[in-house]
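In this view, the complex is presented without one of its protein chains, the others remaining in place.
Each chain carries a letter (A, B and C) given by its place in the written order, and its residues are counted from 1.
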Amino acid sequence: MDVRVQDVEFDLGAELNRFAARQTGMGAVVSFTGIVRDIAEGLDVMQIEHYPGMTEKALTKISQEAKTRWSLGDVLVIHRHGALRADDLIMMVATSAPHRVDAFAAAEFLMDYLKSRAPFWKKEVTKSGEDWVAAKDEDEDALTRWN
Amino acid sequence: MDVRVQDVEFDLGAELNRFAARQTGMGAVVSFTGIVRDIAEGLDVMQIEHYPGMTEKALTKISQEAKTRWSLGDVLVIHRHGALRADDLIMMVATSAPHRVDAFAAAEFLMDYLKSRAPFWKKEVTKSGEDWVAAKDEDEDALTRWN
Amino acid sequence: MDVLYFAWVRERIGQPKDTLDTGAATVRELVQELRAREPRYEAAFADLDALRVAVDQELADFDTPLSGVREVAFFPPMTGG
Partner (left out) sequence: MDVLYFAWVRERIGQPKDTLDTGAATVRELVQELRAREPRYEAAFADLDALRVAVDQELADFDTPLSGVREVAFFPPMTGG
């Protein structure tokens, strides 16, 4: 298991290649990547704040929970904080499993929990001002499918 | 949309980086990669046969169907044929979408259809002989969720 | 008409392709014609439930008519991905 919270960029392809290469007997690798979208008014910066100490614990706990729920090989989570710009990669998760159903389910589970239960907050700074991104009801609702 | 059937290797990370970089306004990128598993007796070669002409058509049709079902940016499918060895990458799909739910659903849909509806056949060659991989009932059943 | 065989169907028949003139109206009639040819065809087509068929490179079934068709392919259930 590999959980990283960092302000520097990461290389999605290089991370995924390394992740895939260190698997043994895993037939399926799934990845998800979140990318900063350029919102309508023109995004200047997306500031991502987090809770040092708790963030790593929360991501580790969510990853461990995924490993108890599905037959997985490994889990990788990388999440950036700090000042990001349009088209920057915000985060990635990768999962490996003997079978694709487990790799997909675990990746979706990780994303659903990470969206609403990991202590990150996004602020969008545009020419016209700055706004904290509001949590979406649909993200909260998405968690209910894992009960 | 980008569909490739090839006997040469592909670089998962480089392909995914290129795919992610050419998206605009897509907040979510999902990838799936299938890897040759070393089966119990010791796999010598996995031979993948396909139906030239029909394969490309089938993959293109499945990709187009995904684009009509979900709000997607783009779809990439690469599938190898020929002689593969343990730990070789068999294929990959990548999807992009404004929202993660669509990117995940489309990737799973592509995989379910590709497993049972794209004209590929796998043969495992081991020290003790060779066997065509049998289609799994669960793969056929997986398709029913998209009806 | 070109008739193509893949995977173990190809192996049982011993060749990847036949080119033939047929009066068969449907895929099922074509199968009957092929089975009557030689034991290796009979062996390949013994269990139709174990076979899939494509007509002009589209998945089809055994009742598909063959009028105007240029290519028929027989193969086991697919195992891509």
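Quick note on the criterion: contacts are C-beta pairs under 8 Å (C-beta built on N, C-alpha and C of every residue); 3 or more make two chains touch, one makes a residue touch a chain.
Just so it is clear, the model here is predicted, and its values are computed rather than measured.
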item: Contacts of the hidden chain among displayed chains; value: A
item: Contacting the left-out chain in the complete assembly, out of A:37, A:79 or A:100; value: A:79
item: Option touching the unshown chain, where A:18, A:99 or A:122 are the choices; value: A:122
item: Full-complex contact with the absent chain, from A:45, A:86 or A:133; value: A:133
item: Contact with the hidden chain (one of A:26, A:43, A:72 or A:114); value: A:114
item: Contact footprint on chain A, counting only the chain that is left out; value: 34, 49, 51, 53-54, 57-58, 79, 90-91, 111, 114-123, 132-135, 140
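Going forward, only the chains that are shown with their structure count from here on.
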item: Chain-level touch network, classified as line, ring, star, complete or other; value: line
item: Centre-to-centre distance between chain B and chain A (centres being mean Cα positions), rounded to whole Å; value: 23
item: In chain C, residues with contacts to at least two other chains; value: 81
item: Multi-chain contact residues (two or more partners), chain B; value: 34, 111
